[in-house]
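Coming up: chain A.
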Amino acid sequence: MSEEAKVGVFVCHCGMNIAGTINVKEVVEYARTLPHVANANEYVFMCSAPGQDLIRGGIKKNGINRVVVAACSPSMHEPTFRAAMAEAGLNPYLLEMVNIREHSAWVHSHEKKRATEKTKALIRMGVAKAVLLEPLEEFRIRMQPTSLVLGGGVAGLRASLDLAERGYKVHLIEKLPTIGGRAVRLGTIAHSEISGTDLLKPVLDAVESNPNIVTYVNSELEHVDGSVGYFKAKARRNPRYVNAKCTLCEECIRVCPVEVADEYDYGLSKRKAIYLPFKEAHPHIMAIDPVACNKCGECVKVCEPGAINLEEQPQDIEIVAGGLILATGYSPYDPPIGEFGYGRSDKVLTLFQLERLLDPEGPTNGKLAVSGSVPKNIVFIMCVGSLGITENAHPYCSRMCCASSLKNMIRITQLYPDTTIYALYKDIRTYARRDEKLYELATESKIKFVNFEKTPTVNVGQVGVSVQVRDATLQENLVIPADAVILAVGMAPSEDLSKVRSVVKVGCSPEGFIREAHVKLRPVEAPADGIFLAGAITSPKNVLETSMAGSATAAKASTLFSQEEYRVEPITAQVTEELCSGCAICIAMCPYGAISRKTVGEKYRAEVDRALCKACGACVAACPSGAMQQAGFKDTQVLAQVVAISERRTGS
Partner candidate 1 sequence: MTEKPKIAMYWCASCGGCEEAVVDLAEKILDVVGLVDIVFWPVAMDFKTEDVEKLPDGSITASLINGGVRVTEHKYMVEMLRRKSKIVIAYGACSSWGGVPALGNLYNTKELISRAYNEVSSLNNPEGASPQPSMDVDGTTLELPPLLPRLLPIDQVIDVDYYIPGCPPTADVTWNALKALLSGELPPKGSVIGASDKALCDQCPLNESKPDKVLIKDLKRPHQVIPDPAKCLLTQGLLCLGPATRGGCEALCVKARMPCTGCFGPLDRVTDYGAKAASFMASIIDLQDPEALEEVVDKLPDPVGTFYRYTLAASSLGGSVRGNKS
Partner candidate 2 sequence: MKQVVISPITRLEGHGKIVVCLDDEGNCKKAYLQVPELRGFEKFAEGRHAEDMAQITPRICGVCPTAHHMASTKTLDDLFKVEPPDAAKKIRELVYSVFMLEDHAIHFYILGGPDFIVGPTAPRAERNVVGVVNKVGKDIALKIITMRKTLRKMNETLAGRAIHPVIGLPGGVSRPVSSEEVQQLKKIGDEAVDFGRFTLKVLKDLILSNKDYVSLITSDAYTHKTYYMGLVDEKNHVNFYDGKIRIVDPNGKEYAKFDVHEYLDQLAEHVEPWTYIKFPYLKQVGWKGFTDGEDSGITSVAPLARLNAADGMATPEAQAAYEEMFKTLGGKPVHYTLANHWARVVEMIHAAERLRELANDPEIMSPEIRKLPTETPREGIGVVEAPRGTLIHHYETDERGVIRKANLMVATQHNAARIALSVDKAARSFIRGGRIDDGMLNMVEMAFRAYDPCHACGTHSLPGSMPFMIYVYDKDGNLTDTVKRNLP
């Protein structure tokens, strides 16, 4: 920069903390000899009012334009001294702190002479950097206290409600024709007698009636611009073909010629192309399955209120939000055809299908009918799709399957006392306070637990199905004829994630779930600010954990929204376009997606979104042209420190 650097060095005694070990006089004398140093002072407590006056005075009277404070760790008083500088009208980022207390005095009290020498060196390095410091301005974004919630399952609903109740506006986007997600399809909720639908009905009603929540069903997120504080999102609402006039008279269903498997029942039942997703579907009107519908128009003819319009077009929706909450959930592990006989026999069902069978509102009205009759011998195979028990299985444990299997076993023994249930497990993980109870109950209710090391096999024959397993405890092979085989499948990353990742800048864990900013410390936040992760999008969770996560994201978002504006530390990366070759090396370095490639003329150039940059500097170290630099940690600034490790006078 144009004006010549005039550095003021301020050495603190910190009482005896520093002065007790380091010869401050000598250090100050030395500092005066350094290039660009206009004056050097010492004081017993630099952080005290008189101490700060020295600095302010230095700036005002002696025209100092760079400040080096040699004292304690910047984590203690950097803000103090920056404030002092600002008061004196000097940009607070023209400060370099030299940590001579923690890094010298306190750790070298046994070698006073050498500690003093080291201190001189540290100050020499500090001054060298200070000379090259540049004024920086904090970067601010006006906060838009609105959130966009993607996914209308337990997590998304919980988050939306919590935020709405705090008075923040919520835009809730759901791909399906109804909110409720997968939990509403649970036949029974553990530790209770009610079904998933019953459990969530009040939540669905609350969401629908809350004026702060705008719900978009049949809708998909298409594009997101901007960053924390001000995201600009584009969504598309696909035609439902049925509007609010619908009275649910069901005439349309009667006349509809098209019949398809009902995904709501995991294929256990059929539905028409026009249908009500489920009893408590919100909104409570019919929907037309655009894939199945052949547009024959029969339904239109019979619809008294004229609620059906087959000509309906998709609609674009624009949403501005300060924060995003991603709650796209999971997909049940879908066994490949033939794995444990799945798809080869109607006696082999997944845990999720069993839930439907046991739902009083389900396809069999709660009757456990497997290929027509109530099974006598039921074999549960646990950990299907988990703990790597098969080639196709995930390495992790899905947490919920044990408890929910046991819950269902118990229910079956209650409903059908004379069935025999075998539970083949690799490991039983009913963790935490209440689930362990299920295990106790199960063991009491004469369920046969068989532990396996070698994965069981299911044989589907003409006559029937049998399961072969080696009991690891008794060390003997069992062949169990089964009227029903229940595969306790776990949770897999949602099929929608790739779409989500193409729209929102979030990373992926090795298992394929979305990666948190920190597994333990920031479990519901994405690395990039303003993006929150609710529910099973980050890892398998049960209903309880999912609502906890939902509330947690709401809490996080509220903290964000409570600020007038979002401040970005100015030490971000910045690219000099004239020097950028568009080699794109930097882009992959950024865990926050802050760098993108823009086209200038014919050529690519890198572009940094300062709002997203967290100032790690990884892209700077990688940038092969030196076009990318980090404010406050420029190559030249750090190198000046490095060069100054030697006594050789430089830059003077």
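Regarding selection, all candidates are chains of the complex that A comes from, given by their letters.
The working rule: a contact is a pair of C-beta atoms (placed from the backbone, for glycine too) under 8 Å apart; a residue touches a chain by one contact, two chains touch by 3 or more; residues count from 1.
As the structure is a computational prediction, the values presented were derived from the model and not from experiment.
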Field: chain A: touching candidate in this complex (1 or 2)
entry: 1
- line: Per the touch rule above, chain A residues touching candidate 1 in the complex are 578-585, 587-589, 596-597, 603-604, 618, 621-627, 629, 635-636, 639
